[in-house]
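Only one protein chain is missing; all other protein chains are in place.
Entry: subunit A
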């Protein structure tokens, strides 16, 4: 048998052994044996001396090829074995992924806060500033400067918590209109403001009345603000807060501090305008009051009503929340049952 044939035989057998090795240890032994100094290749190559000098390089090169083939086979087979071993380990690590995850502490904003934030964000985007004012208010701002003089019929003393003859718990966020108008410098630009806050009424708490609730006041005054602008603004708000499918309608109403005054209805949430018991079969639900600021309100705040004018509106976030989520008792907002509070999603819409 020629040396070359001998080497071929070693190779065939070696490759077969590698292929049959079923663990890494065995594989390593085979590699060390085949390629080691005491291995069969080294032993076979001792016979090289018997070859002619011309034959030697060819056989030497052939031996190297065999070494490379063996090395590669070992490496490939090692990878296979490692993968198999890893898969075996992963199989033992299997868990029930349907077991619940570890609870993470997470609070929620109050549902009314969510609605206020949503309104505020919308109006910030339209260039309004956010103003806040005192909850304990002067009669002057709460009533008089809102065109409700002391003996005005629309001013019901029964409805107001007084601290003294002149100081009261504000019954509306409208006094912020007077406060903002007094302070504003129209040479700097128009007045566009939104004012959220808590208001108080001398009411007995029941499912639809609360002695404490929220309002968001809106006011825009400039040289050319129209009732059409009010309508457009309110549509924008309704569609932003409630959804694109919602429409509004204006109906005549009466507020001493606006003229014209309107009440604003939005498409019924329950029936989307088809008519149902919730909307008394009209397809509409009343959600807010608005109007063009009464010239007296401007004059009393020192604003020239011949030059400046605009609109105001007042929104009740409590009512919005009740309508939108179908909450049927306003007191739930102020009793803070955590099971109630945690139901309202935090996703910001």
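In this text, contacts are C-beta pairs under 8 Å (C-beta built on N, C-alpha and C of every residue); 3 or more make two chains touch, one makes a residue touch a chain; residues count from 1.
Quick note on the criterion: contacts and distances are computed from a predicted model.
The UniProt record for the undisplayed chain lists the protein name "Phenylalanine--tRNA ligase beta subunit", from the options "Putative anti-sigma regulatory factor, serine/threonine protein kinase", "Nitrogenase iron-molybdenum cofactor biosynthesis protein NifE", "Branched-chain amino acid transport system ATP-binding protein" or "Phenylalanine--tRNA ligase beta subunit". Between the chain not shown and the residues A:57, A:232 or A:326, the one that touches is A:232.
The chain omitted from view is touched by exactly one of A:19, A:259 or A:329, namely A:259.
Looking at subunit A, the residues touching the absent chain are 99-100, 102-110, 112-113, 117, 123-130, 134-136, 138, 151, 153-154, 161-164, 166-167, 169, 189-190, 192, 198, 200, 202-205, 211-212, 220, 222-229, 231-233, 235-236, 249-254, 259-263, 280, 282, 292, 294-295, 309-310, 333-339, 341-342, 346.
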